[in-house]
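Shown here: the complex without one of its protein chains, the others still in place.
Now for subunit A:
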Amino acid sequence: MASSYQESCPSIKNILLLDSEGKRVAVKYYSDDDWPTNSAKLAFEKSVFTKTQKTNARTEAEIAMLENNIIVYKFVQDLHFFVTGGDDENELILATVLQGFFDAVTLLLRNNVEKREALENLDLILLCLDEIVDGGMILETDANIIAGKVATHSMDAGAPLSEQTITQALATAHEHLMRSILK
């Protein structure tokens, strides 16, 4: 059906976080329909990476089409952020999700947005992916709320991230959350 999107919800196919060589840092595919196997997923990531590699997506989010999908993306340091949706999807909704993901990761990594930091806090990144989209359905796009949801646990436990500064950053994130929810 040509206009099937008109009856459906905005939907996200995947969110990818790759490094500057196109290798996975963390990826989340919200369904197996389009890329059923791991090799299909890797092939998709490879073509996404190659296609976008030479573009400058460091100040503003960029956009490309690939295999009937729309991909919005943003790069910072050695990290490449991607959000994929179907070719009927409202591009600006995808861009909003990307911005939410990107800003939440920036908050969670306390502005040290780079591969090594991301890997050291992989649990936070994975929780972040889990809080943005659930099975393709957008859960939340506000970076403060997303980071707040992810960060709550570290507050109570204190243990996983030992440094004091981290706890502070997370406290700020949590505060943002409370403010956004209560306003």
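Heads up, the rule we're going with is that contacts are C-beta pairs under 8 Å (C-beta built on N, C-alpha and C of every residue); 3 or more make two chains touch, one makes a residue touch a chain; residues count from 1.
Note that contacts and distances are computed from a predicted model.
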item	value
Omitted chain, identified by the protein name its UniProt record gives, among "AP complex subunit sigma", "Small ribosomal subunit protein uS15m", "Cyclin-Q" or "Coatomer subunit gamma"	"Coatomer subunit gamma"
Hidden partner interface residues of subunit A, rising order	3, 5-10, 24, 26-27, 38, 41-42, 55-56, 60-65, 68, 72, 87, 90-96, 116, 119-120, 122-123, 126-127, 130, 134-135, 137-141, 149, 152-154, 156-157, 159-160, 181
